[in-house]
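With one protein chain removed, the remaining protein chains of the complex are shown where they sit.
Let's turn to chain A:
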Amino acid sequence: MSGDVLEARGLGKRFGGLAACSGVSLSVREGEVHAVIGPNGAGKSTLINLLSGDLRPTDGTILLDGRDVTVSGPDRRCRGGIGRSYQKTTIFPERTVFDNARLAAQATRPGALAMRCDGKRRSDVREAALAALAEVGLEGRADTPARSMSHGEQRQLEVAMVLATAPRLVLLDEPLAGMGHAEARRMTGLIASLKAGRGILLVEHDMDAVFAIADRLTVMADGKVIASGTVDAVRRDPVVRAAYLGEAEDVA
């Protein structure tokens, strides 16, 4: 149990008759990238939504640093240390890049709802926002309106916003989707660099990236975990080959 930033036990989510997730147990340790793969509709985004608090699970328990957060809302969980990106980029497009990062940095610091000071003048918030932008390589774009950036840069900005909240656990839902080759490689390197002092749960379709940076791998299909373990062990797993990866050449 030591070193587990996140532990989920028997998570389940039903939408009417559909079990989008059922009996999902997994953990994320500090300093590791735990990748979750699976075909479309496998329940990966649902799993992330359950972990972030965007959805309330129908079954199971979620522990963050050993504390039960199963019934906390998304804002509480964020203040508790969970940061996330969405499959569909979710930023404030009408604001500048810096303002996006500033809102993120401010919301998780003391005085997040202060009514007396001027938000723009807080140096601690400012520094945290700029540091997060620098970490993703957007420090030169601070004054650009977010809407006028490329898709890839907007994805980077979303990661910077997550970092600005000083998370213990980062949940990334297909961060490379729709990115060009160079952008994707850059983002892959960035994700790998984030794991120091944090746990990363990465949902991604880009297998090159997954195999390059994942420490552990979980495979989902039809809302269930069908295999989990080290990357090598999962790649050799016959069930995975048959059920999900199909064309064995792609895997090996």
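A few points about this structure:
Heads up, the rule we're going with is that a contact is a pair of C-beta atoms (placed from the backbone, for glycine too) under 8 Å apart; a residue touches a chain by one contact, two chains touch by 3 or more; residues count from 1.
In this section, contacts and distances are computed from a predicted model.
The listed options are "Pyruvate ferredoxin oxidoreductase beta subunit", "Glycolate oxidase", "Branched-chain amino acid transport system permease protein" or "3-ketoacyl-CoA thiolase", and the UniProt record of the chain not shown names that protein "Branched-chain amino acid transport system permease protein". Only one residue in the set A:V71, A:A112 or A:V239 touches the chain that does not appear here, and it is A:A112. Across A:V36, A:L138 or A:M161, the residue that sits in touch with the chain not pictured is A:M161.
Note on the undisplayed chain: of the listed residues A:A19, A:A35, A:L64 or A:A104, the one touching it is A:A104. The chain not displayed touches chain A at residues 52-54, 73-76, 78-79, 83-84, 86, 90-92, 94-95, 102-104, 106-108, 111-120, 122, 161, 165.
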